[in-house]
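Let me begin by handing over the structure; questions about it come next.
All protein chains but one are shown at their positions in the complex.
Let's turn to chain A:
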Amino acid sequence: MALLQHPGYEEEKLQRVAEQLPCREVQAGTLLALMGQPQQYSYPSIFIYGHRASGKSHVMNVLLKELELPHATVSCVECVSVALLFEQVLLSFFGCDAASLLPRSPSLSDFVRIYREQCSQSPARQTRYIVMEKAEILRDTDANLLPALLRLQELVEDNVTVILLSEIVWDTFRPNTGCFEPLLLNFPDYSKGELQQILSQDRHPSYSAEFYSSYINILLGVFYSVCRDLRELRHLAALNFSKFCEPLADGKVKETDTHKLWRNIEPHLKKAMQTVYLREVSSLQWEQIQQMEEKEAGVLRGLSAHTHVELPYYSKFLLIAAYLASYNPARTDKRFFLKHHGKIRKTNFLKKNEKTSNHLLGPKPFPLDRLLAIFYSVVDSRVAPTASIFSQISSLVTLQLLTQVSHDDQLDTPKYKCAVSLDFICAISRTVSFDIMKYLYDFL
């Protein structure tokens, strides 16, 4: 803990900060060095980037809170308009009175003007910090906002530092016309050892630290290959710990018998990876499953199993026709839907090179008349082209089973794509006893 040393701050505060920031001592030290002593002018803007859950916001928050520095933390997701952003900054620096001075739809210059007015009344004795979380959203706002924030110290003539937090590298932020370059700071990923160390911290009070640590070890062994997100791992650890402790509670094994514990939990964790991790089964359901002994995990059908949709008869056929139109090349239509398609030699027909690619490349757009032609040849009975058939097509579009490709003309030559999967269409064609595989070019 000797790493965190800085002349401007008290020793015990730094001590507390260091305790809360395991494995981030280097980054915190750099930041402290950049911030300097409270009354010193800091760099106008610092850009911190790193992967998800690498402790960017946490480090910033802990530093600013524990060292009691004046700061405003703004999440750019919440600020749908710049007015909200300005209001939040003014609110946390100068109180409600300042925030109420903002006009209804404030411009950047309004903000700067009010900030300067307030600033002259209560000049900064310490550096003020504005922390912008999820700063990548700033790119989509007004073009002048990001350059202005980067130069805010200059504009308002106050001791203020803007800290931008993002998962995206700075190069994609840079405006065309250039801007004041911020200081770049990278937060690297946690290594496996670091993850182990951090996760082991929140141990259960009734069990020993070594026991929990061995549990985390097993958990990381299963999940580390697919997931390095600290938050996700922590959530999984909390969810499955009760199952891990079960044999212990039954008295079958001792705490030190790691191998037996591992044998017990390992298949359970594998199942968790397929269900809870993919959010097929909600965490609450997972906990309920664990409590009910008799009910095996996985018996419960997840979200993705509910792909069965009940459709009207003709809509089913329309969807089937759309699928065929989307995944079959138009030149093969004659072969599939014409009784007397003349002499198309099989050898001649099979020399295609796109044989396997149709399902890999995704659906292709098709015009309305092709859909109707396939529809009529697929349906056994005779169907009148009534308004209801047409409105079923547009209803399928509304239900997002089809998508309209170009929004150019809705009536003259509309083009569609089929947006359902092979499994879905197979299930549908089974209900109307239509053998779709026979008609699909890819599975010939």
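By definition in this document, contacts are C-beta pairs under 8 Å (C-beta built on N, C-alpha and C of every residue); 3 or more make two chains touch, one makes a residue touch a chain; residues count from 1.
Following the convention adopted for this analysis, contacts and distances are computed from a predicted model.
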Exercise. Can you pick, from "Cytoplasmic tRNA 2-thiolation protein 1", "Proteasome subunit beta", "Electron transfer flavoprotein subunit alpha" or "Origin recognition complex subunit 2", the UniProt name of the chain not shown?
Worked result: "Origin recognition complex subunit 2"
Exercise. Of A:L101, A:C227, A:V309 or A:A373, which sits in contact with the chain we cannot see?
Worked result: A:A373
Seminar exercise, completed: Sole touch to the unshown chain from A:L84, A:A330 or A:M437: residue A:A330
Exercise. Looking at A:N61, A:T258 or A:S394, which residue reaches the missing chain?
Worked result: A:S394
Exercise. Tell me, which residues in chain A touch the chain that this view leaves out?
Worked result: 330-331, 333-334, 337-340, 368-370, 373, 376-377, 382, 384, 386-395, 397-398, 407-412, 414
